[in-house]
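Apart from one protein chain that is not included, each protein chain of the complex appears where it belongs.
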Amino acid sequence: MKPLLTVNDVTIRFPAANRLAARLSGQPRFIEAVAGVSFALEAGKTYALVGESGSGKTTLARAIVGLVPTHGGRIEFNGERISGLSENRLRRVRREIAMIFQDPLGSLSPRLKVRSTLAEPFTVHGETAGIERKIIALLEDVGLPAHFAERYPHQLSGGQARRVAVARALALRPKLVIADEPTAGLDVSIQGEVLNLLRDLQAKFGTTFLMISHNLNVVRHVADRMAVMYLGRIVEEGNTAAIFAAPRHRYTRALLSANLKPDPDHSAPLIEVEGETPSLLKRPSGCEFHPRCIFSLAVCKQQAPKEQIDAGHRFSCHNPG
Amino acid sequence: MAEPEGLLDIDNLSVSFRTPRGDLQALRNVSLKMGKGEIVGVIGESGCGKSTLINSIIGLLPANTCALSGHIRFAGEDIVGMADRDLRRLRGERITTIFQDPMTALNPVLSIGTQMTAIQYRRNSSPREKQRRTVEFLEKVRMPDAEKRLGQYPHQFSGGMRQRICIAMALLTEPDLLIADEPTTALDATLEVQVIRLLRELQRDIGCSVLFISHHLGAVAELCERVAIMYAGEVVEQGSVRDIFRDPRHPYTRKLLECDPGRILELRAVMPTIGGDLPDLVHIPKGCIFRERCPDRFERCSERPPVETIRAGHRAACHKARELANP
Amino acid sequence: MLAYALKRTGLAVIITAISLILLISMIQFIPGDPAAVLLGPLASPEMRELFKQQMGLDQPAIIQIARFFGRVLTGDLGTDVLTNRSVLITVVEQLPYTLALIATSIGWSALLGIPLGCFAAVYRGSLADRIVGVLSVSSIALPSFVVAVYGLLLFSVRLGWFPTIGAGDTGAPLDQLYHLVLPSLAVGLGWVGYLARMVRASMLEVLSENHIRLARAFGLQERTITYQYALKIAIIPTIVILGMGVGNMISSAVFAEIVFARPGVGRLIFDAISTRNYPVVMGAVMITTGFYVLCTLAADLIAAGLDPRVRSAL
Partner (left out) sequence: MRDSTFGRIIREPMGALGITLVVLIVLGALFAGFTGYNPAKLAMRERFLDPSLSHLFGTDHLGRDLFTRVLFGARIALGVASIATSISFIGGLLLGMIAGYGPRWLDSLLLLFFDSLRSFPTVMLALALVTLTGPSLGAVILVVVLAMLPGYARVVRAQTMSLKSSEFVLSARTLGARPWRILAIHIMPNLSGPLVILVSMDNPVVITIEAGMSFLGLGVRPPTPSWGSILNDGYAFIRESSWPAIAGGLPIIDPRLRRDG
């Protein structure tokens, strides 16, 4: 089966905040927020990008929808190159790829009623026939009563705003939906509602999801496959169940061990990670995780590990678990 | 010497704020006791009154507070109604606080050395002694090159380091009570574990009590001995962490635990949820505060539920508290 | 800091250059014949042609601008039409009077306005805050030329307390100071209220920040919090505003110099207009504009130096 989305060796660079200062101090003038990332998404499935702050997962997602330019590699959607397209040529693809942003309230235009927000995808793509009926149907799809169309964003709760954002993303029945931290900032009791909603819609419309999250507990339940990112690279990729059962990269293991269990009798295992994520301006040598890794070997400092593949499970580590 | 082991005794505390829509009853009849050297967690979702609870204890309620009743006895003295001067004597000396966001909690134009020395103004020690103590505590929170970094400013530290500085500041005066307001929420998971471990080590070292406020059940289970569950301005259940996590008696606690994906061991397609919304705290409904969203509600829930004692130290405010045992 | 300073200074140079280009190309943009305006309706066509040639107005705009920059870089701002002296010298002679007026005005208005603003912010909502509010709003209400005329009317004409004209005898500092009182009142009065309000606003913003809450939770005294923790941050935008205020004060000084018949750059330009002494007008406008750009540059650099976030960056 051909994948719906393939990301092939994609690199994304940003200019360093102060270029003059960078030049004076001899620091690099660019940071690589995403450095040579490859993965493929199967249609109808949910794929998760996991990583901590600064891992480049949000940047990568934004590059896929064309909000951020790429500097290398290739992104293909449905077998067609979509990286490096002009805004005009991208517009057609944008019917097929929708994005749900992190901040439920912030992603809704504050001066527009829910009605206008939901009408926007149709108006933009010139499908204004029966728009009123479509809006009501969308609200119904996400479990909101029709009178919510008259509300302004500030009159919605966090969960309701999230539902409206989901409704807008699904308005044109896109093939791919990218959800950036869909549960971040929501209470546990509402997290479940949003996840259920996304799953229902996937079952109903066969939508493919690319989910960005730092919450491993959520990822374990919803994703079919996942990739773990560190400093803009994928360090481990594979079947979600396989990775949770037997993580190979030391960073993945550390991440899993840091996932505190809500169980008083379950004491967290030994911490397998030290310190903090280094700055992208000063990438460590060799394996970029080595300064924080308690299992690091001499070779880790000098040589970047090669990617190994083991039954569809990829990882780059000199001393895998 | 009435209660030698008691440090903090919050008794029937109620707080209301004036808003344009009417008086918002942020806390209602909250009672919570803490012993010396104890680590108590407070769990609650947004809008449950956690911040109001903290602000009441440190006497920094906002200007629109319109009603404050009950008692907060700290080492025998009542904080409610205490004069500002006396309150300030407690704050930063016997009660210290760590706030949620380390990125904004430190003054950007003062070096960390200055800020940490400034809070020792009550001590009669020499400047050199104060600096020595500052370095000692920065080393305790594992700040590398502590002495060299005294002259640096907050923006020169990472988020995790800033939170360590905040912890060092909070423990510098060897307080009796440390209030930690979601200290790990803004941090990455790998840092969260480090900070929690650090907090527990230092707490053992110094012997203070810790009031740990969080919405992260895992963090509470890892760190605390006792826990109180708050919902919409009330403490609905409290007890030892083991009792609450193993045998929750209030339907809200049960639901909350059920919803946490970290507790759901087998994979499932449909995630559990608590339906409905928080009640309006300006127009409080009669009876049980959780009634509208409760799966176990029955007629008697329109009356205010009594606080039932399940076992020593385990109390739940529910009519069915005795019946709702785990199988 | 070094990178910031270099960047900011470079920007100031570019801005000065562009504003000079704008200034001289005004002649091109403005409809009508500048020669006719400058020489008056009685001038003959030949006189106009001669004038244009003298001023280089018959050349294409690009050449005019290039020539002009060449001259400015060598310090040649042209010749005074009436006296045949160098415009630069004419203007520089008048500059100290204007600078003294502006410096005095900034000084007294900052000394009064900044503490007032702090006071109002710390005792927010109190009677004192309201009084400061009313005072600051009503002093903002006062444009310099109205204050100047009213001050002249009340203190000089009616009460006779202060002199009406001139800058005082040269070499007699006290007399000069005496002559400065009313003009600097006119120039500075509106600034007291403006500054008080800006300082109050930025103090209130800082006082509501998280780190102030933490400082309070550590039981620090309000005095320490206000002056060490809050004012140190709130003063930074105030300094930038003071720098921009110089422009406003240069404008006000023109009025004060005219009303009190003081010597100064403002008066020089005003007189030059009535005698159609175009090179003097342009030269004086250029120098004051350059001075203003320099003041905003200095204020920005000082503000950056006070902020460790900028200072410690390269």
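As written, the chains take the letters A, B and C, and residue 1 is the first residue of each chain.
Just so it is clear, a residue touches a chain if its C-beta (ideal position, glycine included) is under 8 Å from a C-beta of that chain, and two chains touch if they have at least 3 such contacts.
Bear in mind that the values here come from a model prediction, so they are computed numbers and not experimental data.
Shown chains touched by the undisplayed chain in the intact complex: A, C. Checked against the full complex, the candidates C:65, C:92, C:142 or C:241 give a single residue touching the omitted chain, namely C:142. Residue-wise, the contact with the chain that is not shown comes from C:269, picked out of C:72, C:234, C:269 or C:303. Among A:103, A:224 or A:307, the one in contact with the hidden chain is A:103. Summary of contacts with the chain left out: across A:16, A:112, A:242 or A:297, the touching residue is A:112. In the full complex, chain C makes contact with the omitted chain through residues 11, 14-16, 18-19, 22-23, 26-27, 30, 32, 34, 37-38, 133-134, 137-138, 140-143, 145-146, 149-150, 152-153, 157-158, 197, 200-201, 247-248, 250-251, 254-255, 258-259, 266, 269-270, 273, 276, 278, 281-282, 284-285, 288-289, 292-293, 296. Residues 62, 65-67, 90-91, 94-95, 97-99, 101-103, 106-112, 116, 120-121, 124-125, 165, 168 are the ones on chain A that touch the missing chain.
We take it that only the chains that are shown with their structure count from here on.
Farthest from chain B, judged by the mean position of CA atoms in each chain, is C. Between chain A and chain B, the centres computed from C-alpha atoms are 32 Å apart. Centre-to-centre, using mean CA coordinates, chain B is 53 Å away from chain C.
Contacts from chain B toward chain A in the complex involve residues 45-46, 158-161, 188-194, 196-197, 215-222, 241-242, 245-246, 255-257, 259-264, 267-274, 277. On the side of chain C, the complex with chain A involves touching residues 2-4, 6-7, 313-314. Those residues of chain A that touch chain C in the complex are listed here as 18, 20-21, 24-25.
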